[in-house]
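This report refers to the structure that appears directly beneath it.
What you see is part of a larger complex, with each chain still in position.
For clarity, chains are labelled A, B and C in written order, and residue numbers in each chain start from 1.
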Amino acid sequence: MTPKTLTFIARSTPYGNGRAKALLDMVLSAAVFDQTINLLFMDDGVWQLARNQQPATIDAKDLSAALGALPLYDVNNVYVEARALDERGLTPQALAVDAKPCDDTEIAALIAGSDQVFAL
Amino acid sequence: MSTLHIINKANASQGLSSCLRVMLPGDGLLLIEDGVYLAAQLPALPEAVRAHVLQEDLQARGIALPGEGSALFTVDYAGFVALVCAYARSVSWS
Amino acid sequence: MQANQPPGNTVVKLTVVVHSAPYSSQAAYSAYRFTASALEAGHEVHRVFFYYDGVHASNALSTPPQDEFDLVKAWQALIEQHELDAISCVSSALKRGILDAREAHRYEKQAANLAEGFVLSGLGQLVDASLSSDRVVSFGA
C-alpha cells in the first residue's frame, strides 16, 4: 500500500476546551502508522505554540511540552499560519515549537495534497 | 482533485473566513447546520468555487435564499452524500 | 462540477467521525442523517468513529423526553440494521463516564453504560479507517 498523506489542522486554543488535546492525540496515533503526517496550526490554534505556558496553575498538563515530543514520533512536517501569528502579535521565532510559517497558497497546497484532512 | 469545505457555524470568523482564503479553483463549499445563516450574506467566493447549502437546515431555520441571482445550490442529505463522494476530500471547518 | 465528476454509481467507502454530543450540538444529529443517507444511496459505511464529545451518543442511560428525537436509539437501530462498525473512542469515553463491562470492572466502577451496538476502542481505529476509506467526513466540535 502506498503511504497516504494525513493532514491535521489545529484551530483551537490549548486550554479553554479539549479540542487541542484531542487533535494532538489523533496526530500521535496517526504517527505510528508510517504514513505522511502534516500538522498545521491555524487561527486560534497558533496559541498552542506560545512560549512559557504554565498550565499547572489551572491543573492542566502542558500541551506545548507534548508538542515538543512530535519529532520523537517522526512528525516533522509542522506548519504554522503566518497570518494567524501576526494577528496575535506572535512571531515564528518566539514559539515553543519549531513550525514552518506558511501563507494561504501553501496551506491550500497542503490540503490539496492530502488524502484526508482533520481539523479541530 | 478538489476539496469540499464544510461550514457549520453562523459566525463567519469561525471557519468561513479561513476557509475562503485557502480554497482553490474547483473546490466546493457546503453550508450546513448554523452555517446556513451565512447563505444570505456570503462574501465573494474565489474563482470557480461552487457553493451549496443544505436544504433541511435552511428550512428548519426559516432562512430564505437571496433569490434568483444567488450562486448557491441547495442540496438535501442525499446531495450532501453525493458531494462528499464527488470531491476528493472534505474539510470540516467547525 | 465538471472538474469533479461524482463516481456515478460507484460504491464509495466512507468513514464518519462524530465530535459533538447529542442535545448539545446539531452536529451529532447531522452525522446520523448523513450516515443514514449514505447507506440509503448504497455506499459502504466502513466505520463510524465517535470521538471527544461525540462519545455521548453511546450512553445507554440517555433518557430524552418522549417527544424528542432519541439519537442514541436512532444510532442503535441504524447500527443493527446495517451491521455498522460503530466505535466510541475509549479514552474520550472513560473521561466522560461511558464504560463497557470490561472497563467498569477494571476501574471498579459500579456499572457499565455503553449502549449496545457500540464498541470501545482506541484512536488507531480512526486512523486505520481513514487509511482504508475513500472518504472521511467529520461532524462537529
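Remarks
The rule is simple: a contact is a pair of C-beta atoms (placed from the backbone, for glycine too) under 8 Å apart; a residue touches a chain by one contact, two chains touch by 3 or more.
Just so we're clear, the structure is a prediction, and the values are computed from it rather than from any experiment.
Chain composition of the whole complex (per this structure file, using the shown labels): A x2, B x2, C x2.
Keep in mind that, in the parts below, only the chains that are shown with their structure count from here on.
Separating the CA-averaged centres of chain A and chain B is a span of 25 Å.
Multi-chain contact residues of chain A (touching two or more other chains): 115-116, 119. Listed for chain C are residues 19, 136, 138, 141, each touching two or more other chains. Per the touch definition, chain A reaches chain B in the complex via residues 9, 11, 42-43, 104, 107-108, 111-112, 114-117, 119. Here chain A touches chain C in the complex through residues 1, 4, 6, 18-19, 22, 25-26, 29-30, 32-33, 35, 115-116, 118-120, going by the rule given at the top. Residue ranges on chain B touching chain A, taken from their complex, read 1-3, 18, 21-24, 89-94.
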